[in-house]
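Omission of a single protein chain aside, the complex is shown with its protein chains in their original locations.
Letters A and B mark the chains as written, and numbering starts fresh at 1 in each.
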Amino acid sequence: MTELTDQLYHFALLDEDAQREIRRKLLKAVAIPGHLVPFASRDMPIARGWGTGGLQITLSLITPEDTLKVIDQGDDESVNAVNLRRLITRTTGVATTTDTTAATIIQTRHRIPEEPMRADQILVLQVPMADPLRWVEPNIERATIMHSEADYGKMWVYMYESIVRAGDLRIASQYPVIVNRRYMMDTTPIPRWDVPKLHMAETLYLFGAGREKRIYAVPPYTAVEPLQFEDYPFRTEYRPGQRCARCGAENTFLTSHFVADAHGGRWETTCSDVSYCTKRCAATETTA
Amino acid sequence: MNYLLEVKNLYKSFTLHLIDGRTITPVCDVSFSVAAGEHLLIHGRSGMGKTSILKCIYRTYVPTSGTIWFQSHQFGRIDLSRADERIIIDLREREIGFCSQFLRVLPRVSALDTICEPLYRQGLDRTAAQEIGREWLRRLGIAAELWQASPMTFSGGEQQRINLGRAFIARPRLLLLDEPTASLDETTKQVVINMIRAAQREGTAIISVSHDLTGLGVYADRQWTFPSR
Partner (left out) sequence: MSEQWLLRVEQLEKHFGPGCPVCRQLTGPTTGRSRCPRCGTVWACVDVNLQLHAGEVLGIVGESGSGKSTLLQMIYLALRPDSGHIWYRESDGQLRDLTTLNRYEARLFQNTHLGIVYQRPELGLNMRFSVGGNVAEKLLLAEWRHFGRIRVRTSELMNKTELLPERIDDEPTTFSGGMLQRVQIARALASHPTILLLDEVTSGLDVSVQARVLDLLRRIQWTDRITMLLVSHDLGVVRQLARRTIVMKNGHIVEAGLTDQILEDPQHPYTQLLVSSAL
């Protein structure tokens, strides 16, 4: 495997110029938390929209000593996660893991792992839509000016109108937040459940949108506040009494999926973070 | 004698740029004084520039030369012909009133609000101002059912009364009245004359321009015939 990388590819696939460009843009993104930094998104051996932004960040940061975890929809074994993991390991030869606590770089789409992350870890998120102002201002040039002027009135009116029309803040994912009391950022594509994890976190969060050619970041210990009203506060998906059908966890983000059985099948609600769920199940078995 | 207003060697000429830059001088070397509580009536042939004098004092016209000394409450003795615009604006709000021959108001604004305008401008709150406004409308003999209507729908005489009311209501120290009794019937004319005399008793100096020598003229302290050239 290492021979292959030595012969055919530069370490981590991307050439040196591309990696340097992305690292510079990452530094800028960290220096201006929440600010969308344009970057020269390269063509990747996977289709745009399948995580090329996150992949380019990972490939620019990764060193041979890193331990990698790749998840998609909270699952290490979903097709996309498997493919991305295979690509990264074949071009770098780094070790992989499914254990959140053992990984140094975690590339993910849709979820932040349930287990608390540490200062020595980096979470790389694959982002489909980078700019929250897209909802209210389709013109990118004007949206950029709005960001530079912190002119977020339109976005707030959008929240206001959401309450007027629906009676509540009806936003499932892509919940907009204000980072470091300055820039408005899309938390795409994580669910509301994971939004509070961004606030004053120990970990560095990096966001990459390959198709939109934007990089942004939430450095450790940065204030991340969801858009909310005092009388209509931001709420996660938590429902009192919720419980994972598999590991029994009562405080995790759950997903429903259909399980076929002899009687035709049924809906089961389990943890979205599969490796965490499996870890809990294993722990219960050993204690039992 | 201590005069409230002293006009000295006042000239006013107009340069008409649109008519070959021709110059006309309707006010030529005019001097007179008025004391507090005094009523000076200026009369003379029409078109001779009587109104121009009033407008020079009010600074609607910029005097060409001469001085207009006014003893102001707020600013002391000042020359109205040269005073800063901001001072003029303030004096118009509180010390000097002007009543033109024609009522110029915003359509659809009620008579009550129209007459109260000077009070609103002074910052009086609406209910207090309207209290005073109603009192003046009553004195002026405007029928109560007209108070909420726009003065633009009124007869000439009624409009003129509203116009006068607007000048009197702010209790200025100097009142400039341009033909105050024209287009008024005898009864209303008497109402207006009484208003003028009441204002005089409060110390208001009045300069009026009028042809009405038998009515208004009888009550004026002094009459001055504007020289015809």
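FYI, a residue touches a chain if its C-beta (ideal position, glycine included) is under 8 Å from a C-beta of that chain, and two chains touch if they have at least 3 such contacts.
Please read these numbers as outputs of a predicted model, since none were measured by experiment.
Asker: Can you list the shown chains that the hidden chain touches?
Answerer: It touches the following shown chains in the full complex: A, B.
Asker: Which one touches the absent chain: B:Arg45, B:Arg82 or B:Arg121?
Answerer: Answer from the full complex: B:Arg121 touches the omitted chain.
Asker: Any idea which of A:Ala119, A:Ile140, A:Val157 or A:Ala282 touches the chain not displayed?
Answerer: The one listed residue touching the chain not shown is A:Val157.
Asker: Among the options B:Asn9, B:Gln74, B:Ser155 or B:Thr225, which residue touches the chain absent from this view?
Answerer: Hidden-chain contact among the options goes to B:Gln74.
Asker: Considering the entire assembly, which residues of chain A contact the chain that has been omitted?
Answerer: Listed in rising order, the touching residues are 145, 148-154, 156-157, 160-161, 163-164, 228-232.
Asker: For review purposes, identify every residue of chain B that touches the missing chain, sorted by number.
Answerer: That gives, for chain B, the contact residues 14-18, 55, 59-62, 74, 85-90, 104, 106-109, 120-121, 123, 126.
Quick note on the criterion: only the chains that are shown with their structure count from here on.
Asker: Approximately how many whole Å separate the CA-defined centres of chain A and chain B?
Answerer: 77
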